[in-house]
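I have placed the structure first, in the form of structure tokens, so that the comments after it can refer back to it.
A single protein chain has been removed from this complex, and every other one stays in its place.
Naming follows writing order (A and B), and every chain is counted from residue 1.
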Amino acid sequence: MSTVLTRRPGLAKLRVRSGRSPLHLVCLGLVASVVLAALLAPWIAPHDPNAVDLGAALAGPSAEHPFGVDAAGRDTLSRLLLGARTSLLGPLGVVAFSTLAGVAIGTAAAWRGGWLDSLLSRATELVFAFPGMLLAVLVISVYGEGLLAPVVALGLAYLPYVSRLTRSLVLAERARPYVSAYRVQGHSALQICLRHILPNIAPVVLAQSTINFGYALMDLAGLSFLGLGVPPLTPDWGRMVFDGQTAVQHGYPLSAILPCLFVVLTVVAFNVVGERWADRVARRDR
Amino acid sequence: MNFVRFAVRRAAEMAATLLVASFVVFGAMYLAPGSPASFLLSGRSASPEALAAVNAQYHLDDPFAVRYLRWLGDMVQGDFGRSLTYRTDVSRLLADRLPTTLLLITMALIVVVTVGLLLGRISAVRGGATDSAVLVATTLAVGTPSFVAAVLLQGLFAVKLGWFPSGGAGGGFLDQVWHLTLPAIALALYLIGMLARVTRSAMLEALAGEHVTVARSRGIPERQVIRRHVLRNSLGTVLTTGGLIVSTLLVCTILVETAFSIGGIGQLLELSTTTKDFPTVQAISLIIVALFMAVNLIVDLLLPLVDPRITLGTRGANA
Partner (left out) sequence: MTRGPMTRPPRPASANGSTASANGSTGSTTTLDVRGLRVTLPGTARPVLDGIDLTVGSGETVALVGESGSGKTLTSRSALGLLPPGATTEGTVLVEGHDVLAMDADRLRALRTDTVAMIFQDPRAALNPLRRIGDFLTESVCSARTGDRAMGRSAATARAVELLDAVGLDDSALKKYPSQVSGGMLQRVMIAAALMGDPALLLADEPTTALDVTTQAEVIALLARLRERFGTGLLFVTHDLDLAAAISDRVYVMYAGRIVETGPAETLFARPRHPYTAALLASTPRLTTPGGRLAAIPGQPPDLRTPVTGCAFAARCPLATEVCDEHAPAPLQVSEGPVHLAACHHSDRLVGEGSAVDA
């Protein structure tokens, strides 16, 4: 209509959009290479990760063992590569479980509202009171060590983060006019949720899950470090730190420091990629 | 709504959640495969009489509800049962180890609050290269699990450089502080990163507020603008992380105390988990959950004092 003078928008619009940050690109590369390493580990590992060569125990880097040998005489590089599998598989399970269940619960709570919503928000509050690690420790003390129990426990602990996010997203989405338009046209609630709402909220939820992946990796590695996660002989980064800790105290830090670095780099990479993704989605929505 | 009524209601809600939490903790142990008696006898083939004696001693024959209520009643009275591993009262075990853990957590908390707030503040106020540097540092910190920090600090400062002891809790206050310095830093690192990021974004949000421009336009010195209008306004957001910080500190002691062989609550939890010492695990879990809720309660009560826009009990709505 008329051009008359709306409220001033300020100068914020003028801010120059920064291009792709180098940090983000590096992290994207890291995620890709770690995943690739985990997939190809059996073929690219130079040694059997459990082959013991006691004569070479705690040896430094050499042509045969580029990352050295641990205290039990096993090749560190091979264990790191195969360890990527267990170290990524656990968090993957946590994230898959928490995402699927969280989205289902969050959507149901937002769509149905009422008693279901308040019951779920109470339950959420309860789960929030148990930090992920504590819940996992509880479950492990009951069911014994292994990978499955802590993965389920952490999945449960991470679930509220996803369900709460989903709930708020679905509530916002539900208020938009297109949803009522579909309802008027006689589409069922399930149909609208699956075909329209879920695809719309998926990017935000998946970005959150990417960040959760990093945290799950941290927690699971911590449990393995305590000797409560994966079984003793399995190559796993957390377990390797546990195995190498005695060597650290005797001045041979390499076999413990390398898995430490792998854990940190992987977690940081997943965090940065997830946060960047969440930022982009948020900007798109604005 | 007046303050006392709000506090009472909030405390009652907390008690209810805690009750459910205790049920979860107790129920989990009840569901454990195999009878507790066989754990108690640690796999020895026991005579029926011995089994009966153990069952009677630990009231294992009673129905679930009776056992839960008895356990709950004991917990409320401060009787946490008897440790299966140590064959002593759990409360005794806790009392022996609590001072060390409390000192460790206090030290870590001081580090987290001072360094985290400082980093967040200079990152938000200075911007530019300082901001980028702090962002990279906090990104690394947030990605470093405390056990990794523990092992790295141990390898560098204790083994290689020899500045600090590599383990143990030490005796006497100063010696303890010296022993616990590395563990406290390991414990704090992740939370420093988190708090710095929260502080930074809260301050940036406050800095972008029109009231800051207005304060500057009225000739108020920049330091005072930052203190009275930016830092003050981000305090509420920072405060809401209090519960998370304390519970993370508590839980991560399990990793750090194990890494540094410090005989505290965390190490006790790790040991009793490995040995299936249920009463000890139950007690420690419940204490952690209760502390988390207590801190959150305090935060809820403090928040309206920090931010007058938040009327009591509407924290979610106004956040």
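Heads up, the rule we're going with is that a contact is a pair of C-beta atoms (placed from the backbone, for glycine too) under 8 Å apart; a residue touches a chain by one contact, two chains touch by 3 or more.
These numbers come from a predicted model, not from an experiment.
Participant: Touching the absent chain in the whole complex: find that residue among B:27, B:73, B:99 or B:221.
Facilitator: Once the missing chain is taken into account, the touching residue is B:221.
Participant: Out of B:63, B:78, B:162 or B:308, which touches the unshown chain?
Facilitator: Answer from the full complex: B:308 touches the omitted chain.
Participant: Among B:47, B:88, B:213 or B:261, which residue is in contact with the omitted chain in the full complex?
Facilitator: B:213
Participant: What is the set of chain B residues that contact the non-displayed chain in the whole complex?
Facilitator: Touching the chain left out of view, chain B contributes residues 209-211, 213-221, 224, 228-229, 232-233, 306-309.
What we mean here is this: only the chains that are shown with their structure count from here on.
Participant: Report, in whole Å, the distance between the mean C-alpha point of chain A and the mean C-alpha point of chain B.
Facilitator: 22
Participant: Over in the complex, which chain B residues touch chain A? Could you list them?
Facilitator: For chain B paired with chain A, touching residues are 17, 20-21, 24-25, 28-29, 31-33, 136, 139-140, 142-148, 151-152, 154-155, 158-160, 166-167, 247-248, 250-252, 254-255, 258-259, 269-270, 272-274, 276, 278, 281, 285, 288-289, 292-293.
Participant: For chain A, which residues are in contact with chain B within the complex?
Facilitator: Touching chain B: residues 23, 122, 125-126, 129-131, 133-134, 137-143, 214, 218-219, 221-222, 225-228, 238, 241, 244-245, 248-251, 253, 256-257, 260, 263-265, 267-268, 271-272 of chain A.
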